[in-house]
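Missing here: one protein chain of the complex. Every other protein chain is in place.
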Amino acid sequence: MKVELYNYIKAAQKMNRRQVLKGSAAIGAVAMMPKTALAGAHGNVRAEILKIPGVGAGSPTDSDWQKVGEMCLGATKGNVSEGEFEGVELTFMGLNNQNLHNFLFRGFLKPWEAYTGAKINWIDLAQADYNARLQQSIATGTADFDIIEMGAPFEGDVLGKGMASEMPEWVKEQIDMDDYVDYLKAPVGTWGGKTYRVSIDGDCHTFAYRKDYFGEGSITGRDVPTTWQEINQVSKDLIGKEDPLTGLPAHGYLDPLKGWGGFGFYFLENRASAYAKHPNSPAWLFEPDTMKPMVNNPAWVQAIQDVMDLIDAGAYPTDQINADPGTTAFQQFLAGTGSMLMWWGDVGSNARTSDTSVVGDVAGFGVNPASERVYNAKAGAWEETRNEAPNMAYIGWGVYVMATVEGDEKKKKAAWSAAAHLGGKDLSLWASAYPSGFQPYRNSHFQYDEWEEAGYERAYVEDYLGSNADSYNHPNAAIEPRIPGIFQYYSVAEDELAKGYAGQYGSAQETADAIAAAWEKITDQIGRDSQISVYKASLGM
Amino acid sequence: MNTDGDLLHTVTADNISDSRKRLGKLIVWSTALCCMMLALLQTMYQAGRIGIGFETWRPILYAYMLWATALCAAQVIVNGEKGKRTLFVLPAALFVVSLVVFPLLFALYISFTDWNLASPNGPQPNGWDNLVQMWNDSFYWNALTNMVYYVLAVCVEYVIAFGLALLLNAQIRARKFFRVVFLLPLMLSPVAVSWMIGKSMLEVRFGPISRIIRDLGGEPTFFGDPEIARFMIMAMDAWTFIPFMMIMLLAGLQALPSEILEASKVDGASGWQSFKEIIFPLMLPVSVTAIVIRIIFKLKLADIIINVTSGGPGGATDSVTSFIFREYRDRSNVGYGTLLAMVYLVLIVIFVTLFLKLVSRWMERPA
Partner (left out) sequence: MSVIFKDHELGLRVKSKWWASRTAIYLTLLIWAVVCLFPIFWTITTSFKMAPDVMKGNLIPWWDFTPRWKGWESIGLSPRLIGEVSTVREEFFKRFWNSAVVSISASLLAVILGSLAAYGLSRFSYKFGFMKNSDISFFFLSQMILPPVVLALPFLVLYKSLGLLDSRIGLILLYTLMVLPIVIWIMRDQFQGIPIELEEAALVDGLGIWGAFMQIVMPIALPGMVAAFILSLVLCWNEYFFAALLTSTNATTLPVMVASQTGSQGINWWSMAALSSAAILPLVIVAIALEKYIIKGMAAGAVK
C-alpha cells in the first residue's frame, strides 16, 4: 500500500546525516546487545526504518527492503544464534501480487537467511490462481511447502484439516500478539484453541467519498451520507448531473456488478452487513445450527434490491455490468468517475497522491455506512434501530507454518523464526507506511505521533488511519466465517448475482434464492455436520 | 499389415530367421515383464505391504521407456522392412497413448463422482447424478449455444483471412513488411490480449477506442449489451487467429501452379471469374485444413472470456470452457466440472467427425 504515504515522507522529511549515522550505530549496538537491552533501542529502530529509503531515492527497491530486513533482525537475534539453521531449506508459497508480496518477503528475509544460514525456495502464485492452487494441492496431497502466506478465510481449509503447525510460545512473545487490533485476536488465527497465524496485514472495507460532492454549495448540497438509505438517495439524485471535477456525468455509489474470483461478494456484503449483522449474534451468513443460508432473508434481499433499483434508475456509469471491484476502484473512482466507494484501505491512500489518481486531494474516508433499520434474524423481523457493522473483508494476510516441518525441530524453529521475522512489530510498521500491499494491523501502528514525526500531515493520518482503527475495534464488526470452501460460496454467489443484475432472474428474491440453493448444495457436498461445527468454532460460538 | 494401400512401394525381400524373431519377442516381453514387476512392487510398497520401494514412480517411468524403446527396436528385428515402416508412426503413437490414457481414465472416474476439493471425504461416486444435474443446468446449455455462434464466426474470419492472403499474394511493394506485421497478432499471448486489449484499450472511460467513438459523437459500450459483448469477444479472438488462417491460405496461394493462372488470364477471364473458377476450387483442401484447425482452436476459446467478461453479462459471452473453468477452478467442484468437460469432449468428437466426413464427401465432387 501507500505509495502516497511514502511520497509524503519523501516530500516532508529532510534527512539528517547525523541521524543516519546514529541510526546505523544503533543497529550495530543492537546486534551486540543481549535480549534484555533490546527494549531500549526499540523506539530508535522504528524511527530509523521509517527513513528508508530516504528522501529523493525513488520507490523502495530491493536494496531498501533488505536494509529494513537487516535493521529489524534484532528480535530474531534474541532467539536464534548466528548460523543456527545452517543447511535448512524451506519452501515458501505466497503471492506475486504486482511484484510485491513474495518479492518483498525475499528482500526482508535475505538478511535473515544470511544470519541464520537457512535457505528459502519461493513459490509465487498469481492472485487469481491462489485459491484453486491451494485447494488442488490440499486435495491431491501435493502441498509441499513449509511456510505459506494465506488469507484468514482459508484457515478452515488448512487449519481445519490439521495441515499447519502450532505456534510455539517463543514466537508469540517475539511478535507481541497482544498488540494486534481486536478483531485479529482469537478466534481469528486459532483453531480448536491452538494458535497458528502470524498476522502481517489487516483488512477491512472502509468508506471512501469525494469531498467535492458534499457539503454547502456542492452538487448534492448535503452532508456526507452515513447510511445506505442516504447513499441510495444521493445516487439517484445525482442522475443527470455533472461531475465538478471532470465535467463528465456525475455518479453516486459505485457497486461492482461483476464477479472477481469470489472477491466480488464482499461488496454486496458491505451493503448487507448493516442490514443483516444484528449485534445479538456474530452469525450473519448462515444459521449457526443448521447451516441454512441467511442470504435470502429480507435483509440480504433488501441489499440486492437496492442495487437492482439503482440499475433500473440508470444510476451507474455505462458498462457497469462488466465492472468488477478492481474496475470500480482503480478505473472509476480514482479516475474521477463516481463519488462513493467501499474498498480496502489502500484506495484511500492511493487517492491522495496526485500522480496515481486524478481525484487528488478531494477524497475523504469513513467507516462502513450504517442502516436506519436492522433485520433481527432471530426474531424474524425488522427493527427500526440504527445499526453499524463494518465488514472485515478477508481479514488480512497472515503467515502460517505447515505441518511438514513437524518432526524436525531445527527446521520447525527455522520456519517459525522466518514467519516471526515477517510479522515483527517494527517490520510491519515499515510495511504499513510504504508501498507493500499490507495495511496497519497493530495498535502500535496507530500511534499518530510516530507517523507525524516521520513527516506525515496529522489531519490526513487521523482521517485515513482513524477510519481503519474505528472499523478494526468496532464492537459489531462483521467477521467472515473461516469455513472450508468459503470462496466457493462467494464465487457461486457472485456468479448468480451477476445473472440477477443482468435480468436473468425475475427479482431480487429469486436471485437470493438461487444463491441460497447453490450454497445448500455446496454445504451438502462438503459435509453439513462438519461445516456446522467449523462455522461455530470460527465465530467463537 | 498389408502393403496394398501403400503409396510408396518397397521391395520386401526380408528373410527373417526364426531365431531373430524369437530374440525380438524376447526383448519386448522381458522389458515388459521388468516394467510390470516394478509397477507391482511399487503398488505393494505404496499400499504398505512391503518395506522396500521407490520414493516416486519415476523408476517405473524409466522401465516403461525402456519397454517402449524395446518395442520399437523389436519391430525392425521381427518384421524387417515392414517394421521399419511401422517405426515412423509408432513413437508418436506410443507417446500420445502413454500420456493420455491414464489421465483420461482418471478423468472419466472423477466425472462420475461427487468431488468438491474442500470436502474432507474426497471423491464419492454418485452414479448419474452429475449427468442429471447437467441436463437441468440451463447455463451449460446456454454456453453450448454460445459456442455455435462462436464457431459460425469462423466463416467470417475465413473470408477476411482469404482476402488478406490474396492481397499479400498480389504484386505489392513492402511485401515482407506487411507479412510480418500481419503475422504479429498471433504472437501475443491470450493473457496479454485480454488485459492489454480487452481491459485497457477497450476500457469504456479512458480507452483510446472509446475516446474516438466519443469524439465521433457516440456513446461507447463494449461489454454491457449481450450482443455487442459477444461480438467484442469474437473480434478479439479473431484478431489473434486471423493471421494463423491467413498464413495457411497464403502458403496455399503461393503453391498454386502459375501456368494455370497465366492460362486463365490469356483466356480473358476477369479477376472475379478466375478466382471463382480456378483459385477457389484449387484452394479448397488448404481451406478445409485451415478451417478445421481453426474450429478446433475456437472450441477451446476461454482465456479471453475468463479475463474480460467472466461470461457476462448474464452468461451471454460464456464459452463452454470458460463455464467449466469457473465451476472447476473457482468452485473446486471437480466432479461436476470434469463431467461437463467429458460431455463436451464427446460432443466435439462427434461434431468434428461428422464435419470431416461431410467435407471429404463434398470435396470429391468439385474441381
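For reference, chains read A and B in written order, and residue numbers begin at 1 within each chain.
Following the convention adopted for this analysis, a contact is a pair of C-beta atoms (placed from the backbone, for glycine too) under 8 Å apart; a residue touches a chain by one contact, two chains touch by 3 or more.
Here the structure is a predicted model, which means the values were calculated and not measured.
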Contact set of the excluded chain (shown chains only): A, B
Contact residue for the chain not shown (choose from A:Asn44, A:Asn79 or A:Gln127): A:Gln127
Option touching the unshown chain, where B:Ile50, B:Cys155 or B:Val191 are the choices: B:Val191
Residue of B:Ala118, B:Val286 or B:Ala316 in touch with the missing chain, whole complex considered: B:Val286
Given B:Leu33, B:Cys155 or B:Leu356, the one touching the chain that is not displayed: B:Leu356
Missing-chain contacts mapped onto chain B: 1-11, 55-58, 61, 81, 84-89, 91-93, 95-96, 99-100, 102-104, 106-107, 110, 163-164, 167, 170, 172, 176, 178-193, 195-197, 199-201, 203, 206-208, 210-211, 239, 243-244, 247-248, 250-252, 254-256, 282-283, 285-286, 289-290, 293, 296, 299-300, 303, 320-321, 324-325, 328-329, 334, 337-338, 341-342, 344-345, 348-349, 352-353, 356
Hidden partner interface residues of chain A, rising order: 1, 58-59, 61-63, 66, 91, 93, 95-100, 103, 106-107, 121-129, 133, 136, 140-142, 144-145, 263, 326, 329-331, 334-335, 344, 346, 350, 354-358, 437
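Convention: only the chains that are shown with their structure count from here on.
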Centre distance in Å when chain A and chain B are each reduced to the mean of their C-alpha atoms: 41
Footprint of chain B on chain A - complex, ascending: 131-132, 135-136, 138-139, 157, 160-161, 258-259, 261-262, 317-322, 324, 331-332, 335, 337, 484-485, 487-488, 491-492, 495, 498-499, 501-504, 522, 525-527, 530
For the chain B and chain A complex, residues of the former touching the latter: 114, 116-122, 139, 203-206, 219-224, 226, 229, 308-316, 326, 329-334
